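Every protein chain but one is kept in place in this view of the complex.
We call the chains A and B, going by the order they appear; numbering starts again at 1 in every chain.
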Amino acid sequence: MSNVTYASINDDILHSMKPPGKSWFASMAIILVMLGMGIFAFGYQIRHGMEGSGINNPIGWGVYITNFVFWVGIGHAGTLISAVLYLVRAPFRTSIYRASEAMTVFAVMTAALFPLIHIGRVWNFYWLIPYPNQRLLWVNFKSPLLWDVFAVNTYMSVSILFFLVGLVPDFAVVRDESKGLKKLFYGIASLGFKGTNHEWKHYMRAYLLFAAIATPLVFSVHSIVSWDFAMSSIPGWHTTIFPPYFVAGAIFSGCAMVLTLLLPLRAIFPGFKDIIKIKDMEAMAKMILFTGFIVTYAYSIEFFIAWYSGARYERALFWFRPFGELKFFFFLMIFCNCISPLPLWSKKLRTNVPALFIVSIFINIGMWMERFNIVVTSLAHDFDPYAWGTYTFEWVEMWITIGSFGWFFMWFFIFVKIMPSLAAAELKEALNPPMRSAHE
Amino acid sequence: MSKQFSGVWATYEYLDDFCGAIRELRESGFQRLTTLSPCPRHEIDHALGDPQSRVPFFTLAGMFVGFSLALTLMIFMSLDWILPVSGKPVVSYPIMGPVLFELSVLVAVWFTLISMVGLILRDLSKHPFPKGKVWKAYTRFTRDRFGVIVPCTQHDLEKVESILNKFQAEEVNREA
Partner (left out) sequence: MTKVNRRDFFKVAAVSGAAAAVAGCGSDPVEEIIPMLVPPTEYKPGVTISFASTCNECSANCGMVIRTREARAIKAEGNPHHPMSQGSLCNQGQASMQAMYSPSRSKGPNKKGAAIKWDEGLSELAAKMKEANRVLYIGRPQSGSLKKLLAETLAASGGGDALQFDMMPVSTLKKGNEIAFGTAEIPEYAIGEAKTLVTFGADILDSWLNNQLNMREFTRMHAYKHGEKGKFIHVSPHMSLTGANADQWVGVKPGDEALIALAVAGELLPSSAMSGNGALKSYLDGFTTDSVASKTGVSAQVIKGLAKDFNQGGMSLAMAGGNTAMSGEGTKLQVAVNLLNAVAGNLGKTVKFGADYKIGGDSAQSFADAAQKMKSGAYQVVLIEGANPVYALPKDSGFAEALAQVPLVVSLSTEEDETSALAHMHLPTSHSVEAWGDSMPRKGVYGLQQPAMAKLPGYDTMSLGDLMVALAGKLGAAAPADYKTYLMAQWKGYQKDLGLGGAFEDFWKKSLQQGGQFTGYSSKGANLQSGAYASAMAPKGGQTGLAIVAANSPNHRAEGTNGNRTWLLEIPHPITQLVWDSWVEISPDTAVRLGVNHFDEVEITTAKGSLKAGVWVNYGIADNVLSMPTGLGREVPFPTYVSTRNKSIFLPHVEMSSDIKIKPLKVGTNVMDLMGFDTDALSGDLQFVTAVSALKATGETAYMVTPEGQAHHHDAAALSKEYTKAYMGDRSQKGRGFAQSTSVEAMNGHGGHEGDGGHHLRHRHYTTDLPSNTDMYPERAADVAYHVDWSGRDKPVYYETNKWEMAVDLDRCTGCAACVVACYAENNVAVVGKERMSTGREMSWLRVARWQDHNEETGDLETYFSPNMCGQCANAGCETVCPVYATYHNDEGINAMVYNRCVGTRYCANNCIYKQRRFNWRTYEFPAPLHMQLNPAMTVREKGVMEKCNFCYSRIREGKDLAKDMGREVFDGEIKTACQQTCPADAISFGNIKDPKAKVTQIVNTTKRGYHQLEEVNFKPAVTYLKKINHDNKKA
């Protein structure tokens, strides 16, 4: 990496923050249309009730909760990379963590929308928050949904803070590299950060603590999300395997999403190529392989337990998943999550950008299907055969799902342009510092 | 930083020179140094004698505050609204786990952030910056230059400058 110096890092970052071009605006337009669709559908749903979505009885949760779990899952990889890998000092972390952390923040922001979207009377959503009110109405802390409220809010605020704290020194870089209004703006954003030893001293310690705190969050949040299901009594939900299974799945999908986002980023900004190196991508691919196997194991163990426990309702359900009328989604899930990562065993494909990209897309689809299977098929086929049901998609939930992607990418596109998508300070830290001894 | 600054500041291209200068300065009694660098380097910390931050104490405190907050919150609310559900005790402890954890974490994080900002401001107020034009114009510390600010009295100026130049400072500015 001889060609990378302290200075060149700054230049690359600044290049990525040049005023956006035609293609940026074009894609932004598409994104905003998607977002608009979502907003319109949501407004329609508020006006006319939940009928526009395929949820019915007995299937009270459908695409919305699926999306919620999906997006929360996406979020996890970000924190994993920025926090856990920071603690273990993983070498490939520095180059990719800023972007993936941004992904976390935006994914959680998206996920946080869905609990609101899916409730029947969204105009009363604040009743879920334990705030002092003159009616002395309190919330039920025995409900896993309330744990969710706390978990997701905590996770969101922590990851946002972590993200912003990481950004401060780099804002300072941009400030010093620019002039005029831009300088003023980033000057405010960087809170007058100078890079003195006094600042670095507390900053580095605080940052370490952030990482240390965020790490258990990665595991706790998705465990709690999984308890929404595991704490209930429905066959297919009432399982102790869920927390680890969900966390692994989350990291799996998250890493895939990181690839989906970073590979294009690399392509768009040539300067990034020698910073986000292909071997970092390869590391991600290995991570995917690993978590992919955990997920596959979880699938198979679910079936084994259903058989081994002799629990008849459980058996009926796991008979229904592959053979019932929702089998398409099951097999799609199996293909995407268990089969499609296998090619990554070969180094050739692991280091081949298009291959990686395609696999990552497959996994994103597959993980959505996994959540759909867990949420819907379990409800469709539980205790009372008379009350069994089936699911059909409706336009409102489709549009809202499209809208959620619009929402996510809108933030990401803005991020790429106004924030340094590489962590300058940490990249420099990773370089060999300029030494006179090295020059003579 | 209201205090009037008097002293010398210098910039370095190479880290080893820089650390050498810092060591020399500290040996010759200049302890209240302020260094600037594009990124944290342990070499600098060592040169400065590995000062420690007190942020962790605040984090711990935050954790305890969050925990007790959550506990009181949940017990109070269950008792204020006695609604038995599903045959569970009105005040049930096992179910509190998740919220206890989450609130502890949340408050701990806020404490960490606030204490960090506070401590930084406190230190900076003790170590004034130069005020000169040259200083204001110089922006390479966040790019690729290391810098050191040595506050000192009039008659120490030569001594400090000589030390700084001894380690081949790029440029040395005095303000008095």
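Methods note: a contact is a pair of C-beta atoms (placed from the backbone, for glycine too) under 8 Å apart; a residue touches a chain by one contact, two chains touch by 3 or more.
Quick caveat: nothing in here was measured; it's all calculated off a predicted structure.
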Inset, instruction - Specify the residue from the set A:57, A:134 or A:240 that touches the hidden chain. - result: A:57
Inset, instruction - Out of A:43, A:91 or A:216, point to the residue that touches the absent chain in the complete complex. - result: A:43
Inset, instruction - Provide the residue numbers of subunit A that touch the chain removed from this figure. - result: 36, 39-44, 46-52, 54-61, 118-125, 127-128, 137-140, 142-146, 149, 228, 231-234, 312-313, 316, 319-320, 323-325, 379, 381-390, 392-396, 398-399
Legend entry - Where the unshown chain meets subunit B, residue by residue: 78-91
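Note that in this section only the chains that are shown with their structure count from here on.
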Legend entry - For the subunit A and subunit B complex, residues of the former touching the latter: 5-7, 10, 130, 136-142, 146-147, 150-151, 153-154, 157-158, 161, 165, 169, 172-173, 175-177, 194-206, 209-210, 213, 216-217, 220, 224, 227, 424-426, 428-429, 433-437, 439
Legend entry - Residues on subunit B engaged by subunit A in the complex (per definition of touch): 13-17, 33-41, 43-45, 48, 51-53, 55-56, 59, 73-74, 77-78, 80-81, 83, 85-86, 88, 92, 95-96, 98-99, 101-103, 105-106, 108-109, 112-113, 115-116, 119-120, 123-124, 127, 129, 139-144, 168
